[in-house]
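Excluded from the complex is one protein chain; the other protein chains are retained at their positions.
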Amino acid sequence: MSHHFVEFKNVLFHYPDGTEALKGVSFRITHGESVGIVGANGSGKSTLLLHMNGYFLPSKGTVTVGDIELQKKTRQEVRRKVGIVFQNPDDQLFMPTVFDDVSFGPLNLGMSPECVQERVLEALTTVNCLDLRDKPPHHLSSGQKSAVAIAAVIAMEPDILVMDEPAANLDPKSRRSLITMLKTFMHTKIIASHDLDLILDVCSRCIVIRDGVVAADGATMDILSNKKLMEENNLELPLSLQRC
Amino acid sequence: MHMADALLSPTVGATFWAVTLAAIGYASKKLKEQIDDKMIPLMGVLGAFIFAAQMINFTIPGTGSSGHIGGGMILAIILGPYAAFLAIASVLTVQGLFFADGGLLALGCNIWNMGVYPCFIVYSLLYKPLVGDSKSPARIFAVSILSVVIALQMGAFSVVMETMMSGKSELPFGTFILLMQPIHLAIGIIEGFITAGVINYVRSARPELLESIGASRPLNPAVSLKHAVITFLVLAVVTGGVLSWFASTHPDGLEWSIKKITGKTELASPEHGIALISKKIQEKTAFLPDYHVPPVGREQSKEEIGTSIAGIIGAGMVLGLILIIGAGIRFVRRRHS
Partner (left out) sequence: MAFDEEYFSIGRLDRLSYQDTFVHRLDPRVKVVCTMLFLVTVISFPKYEIAALMPFFLLPVLLTTLGDIPAAFLLKKIVIVSPFAIFIGIFNPLLDTRLVAVAAGIPLSAGCLSFITILLKFTLTISAALLLIATTSFPGICHALRRLGVPAIFVSQLLFLYRYLFVLMEEAMRLARARDMRSFGERGSGINVVVRLIGSLFLRTVERAERIYSAMLSRGFNGDIPSVKLYKLKSADILYLCATLAFLAIFRFMPITGILGSFAQELSK
């Protein structure tokens, strides 16, 4: 279905204190794409992500998700389509048990208890955390928390999955599990990360952000292997490409 | 300053639980009517913050012992009375359960002593009217210290009253007061200092923070200084009534302290007015059959004291039996696992 797309048209955004974070961002991501968003700290990556589910509204320009233009009154609708997994799992697992956390989204969508149960079990199985369902979040390891945070979002069955630094606090094994899992997801994926190797592994397309604008947009391999481009944007080649 | 179950009587415990639950219900209702969604996670996490902040000890100069902040006042300043009260009540609940600080029956007293006084009474009637919207660090310092000191004095005094009214301790009123009030004066001054310090620090580091939280708070009716003074007078009269009731049933303790303080041994006759009525009510509502405060002068008979030889032997047997049962269960469980 080709109406699961995300489109930014000339989006400008400034914070209440006047800081300009986005200075005219435009791109279109279509159904099923997996897109990496890279950029140095302070480039505007996180601000960009937070527009995708309506946490921020553009100061100028439009954000369109599917057939909905993002406005104050359409925020809730947009949130049904776009699920964001934030950087710190501790901030996203705020209920007493894993089950409660994963069911939070579906319950807010107004589903029946049986339906919710089904969704939760399915989501937990997908991330291999079914046996953790009655545990309180503070008894989980970092890797487990990350996985459960992802489950909490996919339980809402969003069309578009957005992730901010998904591998940030993971040990190598957990990181590898995450990458393998992400490759199996059929959602449209938008992943912001400093982990360029992860982007190389998971995403077919890559958008580079610098100083609040799109500096480059194209096939991941082309962009991330372009040493000059990377360095111009305060980045460097992915480690796996540096050995060559 | 936590009240303990072992020093409490069922009547006092139940009374304070009743009023505390009423206060929780009231604060919940008020909050639900006007709360901004954003406050919900904020309240919860600030409760955890107070809990963690209480772990940071300071030394009380001159005594060498350490104390920690209570947190009721600083929460009230940041979140407003209703949210602050619920937050402090939840902190005390967690403390009561995980640390056994005080006890679960005494939790009603503790939430009252450490929640209602700072959040509802002192904040609304003293801090808010005197500080208003002022951002002057000096004013905030002065009023914070004053508010926290008064709130803690009220709390400490309540602990004394609750203990005396329960009748399990022989400690005379005067001695108890002399023990509790000064130390809480010292703690109060320091906590007031820390409260003001943190508020001023936050204001200088992130000025918009307190404003934005303030904007999401429910609106409370503004209390003028005049109202505050009237309310304090009413409270004083009520306290006086309670004290005189107390005097009618515990003449020993009060006499002792009155003697010490004024050199006189006579009290005004307790057989009039409020004291008489409250004494009558207390006699009629004695909670369980065996429990009563023995009037002065009447010797306790041996049966009442329950330390007959048979009692001791029986006690030994029962304890022994219980220990055997316990050891047995442990043994069986170890075998099974």
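The chains carry the letters A and B, assigned in the order they are written, with residues numbered from 1 in each.
Criterion: a contact is a pair of C-beta atoms (placed from the backbone, for glycine too) under 8 Å apart; a residue touches a chain by one contact, two chains touch by 3 or more.
The structure displayed is predicted, hence computed values, not measured ones.
K.L.:
Looking at the whole complex, which of A:H138, A:K173 or A:K228 touches the chain that is not displayed?
P.N.:
Result: among the candidates, A:H138 touches the missing chain.
K.L.:
Can you work out which residue in B:A138, B:L178 or B:A315 touches the chain that's missing from view?
P.N.:
With B:A138, B:L178 or B:A315 as choices, the missing chain is touched by B:A315.
K.L.:
On chain B, what residues meet the omitted chain?
P.N.:
Given the touch definition above, chain B has residues 2, 4-10, 13-14, 21, 24-25, 27-29, 31-32, 35, 37-38, 40-49, 51-53, 55-59, 66, 69, 86-87, 89-91, 93-94, 96-101, 103-105, 163, 167-172, 175-176, 190, 193-194, 197-198, 201-202, 205-206, 209, 213, 287-292, 299-300, 302, 304-315, 317-319, 322-323, 325-326, 329-330, 333 touching the missing chain.
K.L.:
To test your reading of the contact rule: which positions on chain A touch the chain that is missing from view?
P.N.:
Considering the whole complex, chain A reaches the absent chain at 50, 53, 55, 76, 79-80, 83-84, 86, 88, 90-92, 94-97, 100, 103-105, 107-109, 113, 116, 135-139, 152-153, 156.
Keep this in mind: only the chains that are shown with their structure count from here on.
K.L.:
If you average the CA atoms of chain A and of chain B, how many Å lie between those two points?
P.N.:
Between these chains, centre-to-centre, one finds 48 Å.
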